[in-house]
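One chain of protein is taken out of this complex; the other chains stay put.
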Amino acid sequence: MTTPTPLFGAGLWNFASYVDRYATDGYDEPVSTLEQIRLAGEVGDLSYVDLNYPFSHGATLEEVKAALAAAGLKAIGVTPDIYLRRFKKGAFTNPDPAVRAAAMELLHETVGVVNELGARYVKLWPGQDGWDYPFQVNHHDVWKLAVDGIKELASAHPETKFVIEYKPREPRVKMLWDSAARSILGIKEMGLDNVGVLLDFGHALYGGESPADAAQLLIDHGLLWGMDVNDNLRGWDDDLMVGTVHMTEVFEFFYTLRINGWEGVWQLDQFPFREDSVETARASIRFLKAIHRALDKLDYVAMAEAQARHDGIAAQKLVQDALLSSMGGDA
Amino acid sequence: MTTPTPLFGAGLWNFASYVDRYATDGYDEPVSTLEQIRLAGEVGDLSYVDLNYPFSHGATLEEVKAALAAAGLKAIGVTPDIYLRRFKKGAFTNPDPAVRAAAMELLHETVGVVNELGARYVKLWPGQDGWDYPFQVNHHDVWKLAVDGIKELASAHPETKFVIEYKPREPRVKMLWDSAARSILGIKEMGLDNVGVLLDFGHALYGGESPADAAQLLIDHGLLWGMDVNDNLRGWDDDLMVGTVHMTEVFEFFYTLRINGWEGVWQLDQFPFREDSVETARASIRFLKAIHRALDKLDYVAMAEAQARHDGIAAQKLVQDALLSSMGGDA
Amino acid sequence: MTTPTPLFGAGLWNFASYVDRYATDGYDEPVSTLEQIRLAGEVGDLSYVDLNYPFSHGATLEEVKAALAAAGLKAIGVTPDIYLRRFKKGAFTNPDPAVRAAAMELLHETVGVVNELGARYVKLWPGQDGWDYPFQVNHHDVWKLAVDGIKELASAHPETKFVIEYKPREPRVKMLWDSAARSILGIKEMGLDNVGVLLDFGHALYGGESPADAAQLLIDHGLLWGMDVNDNLRGWDDDLMVGTVHMTEVFEFFYTLRINGWEGVWQLDQFPFREDSVETARASIRFLKAIHRALDKLDYVAMAEAQARHDGIAAQKLVQDALLSSMGGDA
Partner (left out) sequence: MTTPTPLFGAGLWNFASYVDRYATDGYDEPVSTLEQIRLAGEVGDLSYVDLNYPFSHGATLEEVKAALAAAGLKAIGVTPDIYLRRFKKGAFTNPDPAVRAAAMELLHETVGVVNELGARYVKLWPGQDGWDYPFQVNHHDVWKLAVDGIKELASAHPETKFVIEYKPREPRVKMLWDSAARSILGIKEMGLDNVGVLLDFGHALYGGESPADAAQLLIDHGLLWGMDVNDNLRGWDDDLMVGTVHMTEVFEFFYTLRINGWEGVWQLDQFPFREDSVETARASIRFLKAIHRALDKLDYVAMAEAQARHDGIAAQKLVQDALLSSMGGDA
């Protein structure tokens, strides 16, 4: 079986430079939105980017459009910066109603940007919505604000799609939208059909989920509207290059998408603090193409039979046969 | 504010002896069901026990009833052994339909025992329902079996209550009912009103949940029908004595129950591999009484105000004032 | 470069059946020592086994020797059962001097068995030496007992080699010999040259070490005297089949052994609770042969250059080129 190569995408922040609490002077010179777009175009295999908004260095929407066109890229989504200083105690759940209103204003504005760019969705990543200390929040109240806030936003824009990217923690010690199951629950509470989920492979992994299982659950609820991949050591959101640690589980993740007929963009979410951003994207896509070829090689009938028996030995051998050349000799 | 001391309970297995994969000769001589009941009675502060079924050493239902009466105990629930050898690849989700049927048979039988004992619920702890290896199961199929199985069971006994005790893992590398949110989702899929959740404090803790937050979510969905407490190092279900590691988070858990007016039995779920079972239960209840007194001391108005501001500093000071005598001098 | 296939070994317990605190009736019928040897022989690629002592079901040393010969196996080591009921509060560090003496007696006896079997070492796995609760032990005293105990033992048998298999935890909540660095420290305190380390890949992994780095540290101290491999999800000692989760890190581990010229037996330490023990061993060896072939394919010069630059991108591409057939098309 040979299937067409998937379309690849990346968060535009893959091409930024970074800062953290230690290297406060930044791991590199700041990179503007327009320059990030140019770098994304250099990768060569990218079709889509997800853009942070507001754009940096005063870039206008027109400049961004032109830069995307020049780079041969389309916008898949727009991610509003609802986790900067102003929102340090939360966007949707900030204890100060004025800050919540400011977040809402930025979010409404982002809807316009999505429409202008012809992107598919507003991506909500409420990184500061959560808590740090036991006893810091009333859990009922804060979750209600989290759900009601997105409900209010999405209700105001019924023609626009919104995806929530859940994550267990960071920058808050605990984030509210922390898992696939909780995200589904919250979306069901809203009772809207224009809110879905973007699954980040690494978030699922270090949150103790099986990314494949989380994807299946979301698909079964009709809510897997986007995804991105990367890797980590299962203890933190390291945002490493794809496949550098968890080859088998990345393979299972894409296997799950394939058997469900999920056909979306394979996006990257990496933070190459110390590496070249274009080269890390290329290396990951090189690996993802290998995964794609391995998916074409896999014996699906035998795999379905093994899984029907819960036969981990047979399933793993099939995986290794598809994935490893070194298996050639004695298989 | 002084409130009546809560009623205490314990899983009867708190008074068993244990075996693991290393000490295969067991940490102590086996303890029969009847002897476990006698030991539970010795604790002095226990009102309720949750009993494993089938009873060990051939004890009859009449003998168990008599033993409970003699010990001054009532049954709060009954936990069928759907995790023994026969069910090693799962009970509700076993790949073999005959094994699933055997599990169902035992579960139906357990309903009768619950009724005979006047207990409140059948407790479902599907410890072997899950997987060990990536690719071992089809995630859609296995979750469907998990939900449908409990639905079938609970539908057959509409007058009986069933509680699911979720847990992230062990004995399977990954368990299906692994979190509060996922449990709620599964129960909603069933569409029944006689299935709820028993929250184990330690399971929430090492699964990356805040136990207080998980309790609140369950309460908000009307599904917190039981709970038990213990402690661990956040990496495994150590089932240590309550309060030996996480004083503050246990306090937050009971605080959350109180402000919601949750009035149920405070149960223990401990595995004292190397300690005296009666003494560990007594030590934990001693600590829980302290927690209860601290709840009476807490300044609820100030706490609500602090939480409305998400003020972790003020909230923690209130906690310490209520919890620590050593604070007396300078508070 | 083609190198001879390594010799494979396995802990004999790979072929036992298991029990845990839930499936108290055991995951299968008990398997005797002699039967375990027969099963190990069936694998077909095993040259060595590590035997628990005392042997089960009353097998004599002569019977064991005969069974090994019949199965075409040699003993690489003997592991005394210093973690059964009697030693539940520790062997070397038990608070009761009589229990410590009993452990020492069993250990002396094991030296004789090692000599009789022509094995290479006594393997010390002090699984019950540690603690469960904060404040339970005096950390100075308990570590001193741990070091002094092994020193006393090894001093009494200067011609015999002893290897310590460190592990972070389980069955104790915290074990004393918990890491490569701590093991080296303790051995240095002994000042003996007949005590070394057996590195378990999975123990290193879930203890937060890089197994490759731990191996290098031990090699640099001349103390890597044995090793075994398996896999897990980095949170517990799952003892899964090799390569089912961490292909790349297993590869790095064996790469590190090769560039150091380490030539020992590639041993397995798996607990196939629910799988066929012979088949899991075969599946793992099948994968290890693939790793061995990938080691032959790897570009060592380019890897050394990449590592000299700390170039993670180049290093990972070299790894993937050696490991993945699916890379063939575009590499």
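Order of writing sets the labels: A, B and C. Residues in every chain begin at 1.
The rule is short, and it goes like this: a residue touches a chain if its C-beta (ideal position, glycine included) is under 8 Å from a C-beta of that chain, and two chains touch if they have at least 3 such contacts.
Predicted model, so just to flag it, every value in this text is computed and none were measured.
Colleague: Using the definition of touch stated at the top, determine which of A:A146, A:V163 or A:V245 touches the missing chain.
Modeller: A:V245
Colleague: May I ask which residue of C:D81, C:E170, C:D200 or C:E249 touches the chain that does not appear here?
Modeller: C:E249
Colleague: Among B:V19, B:I164 or B:L323, exactly one should touch the missing chain; which is it?
Modeller: Of the listed residues, the one touching the omitted chain is B:L323.
Colleague: For the full complex, which residue in B:H108, B:K188 or B:R293 touches the chain that was left out?
Modeller: Touching the chain that is not displayed is residue B:R293.
Colleague: Tell me which residue among C:Q36, C:Q216 or C:N230 touches the hidden chain in the full complex.
Modeller: The one listed residue touching the chain not shown is C:Q216.
Colleague: Going by the touch rule given at the top, which residues of chain B touch the chain that is not shown?
Modeller: These residues of chain B touch the chain that is not shown: 233-235, 241, 243-249, 275-276, 279-280, 283, 286-287, 289-291, 293-294, 297, 312-313, 316-317, 320, 322-330.
Colleague: Taking the full complex into account, what residues of chain C touch the chain not shown?
Modeller: 89-90, 95, 131-143, 168, 174, 178-179, 181-182, 184-185, 188, 207-208, 210, 212-213, 216-217, 219-220, 248-249, 252, 255-256, 260, 303-304, 306-312, 315-316, 318-319
Colleague: Considering the whole complex rather than only what is displayed, give the residues of chain A touching the chain that is not shown.
Modeller: Contact residues on chain A toward the absent chain are 18-28, 83-85, 88-89, 127-128, 132-134, 169-171, 173-174, 233, 235-236, 238, 240-241, 244-245, 271, 273-274.
The criterion applied here is as follows: only the chains that are shown with their structure count from here on.
Colleague: Based only on mean CA positions, could you tell me how far chain A sits from chain C in angstrom?
Modeller: About 38 Å separates the centre of chain A from that of chain C.
Colleague: Measuring from the mean C-alpha position of chain B to the mean C-alpha position of chain C, what distance in angstrom results?
Modeller: 35
Colleague: Give the residues of chain C that touch two or more other chains, as numbers and ranges in rising order.
Modeller: 233, 235, 241, 244-245
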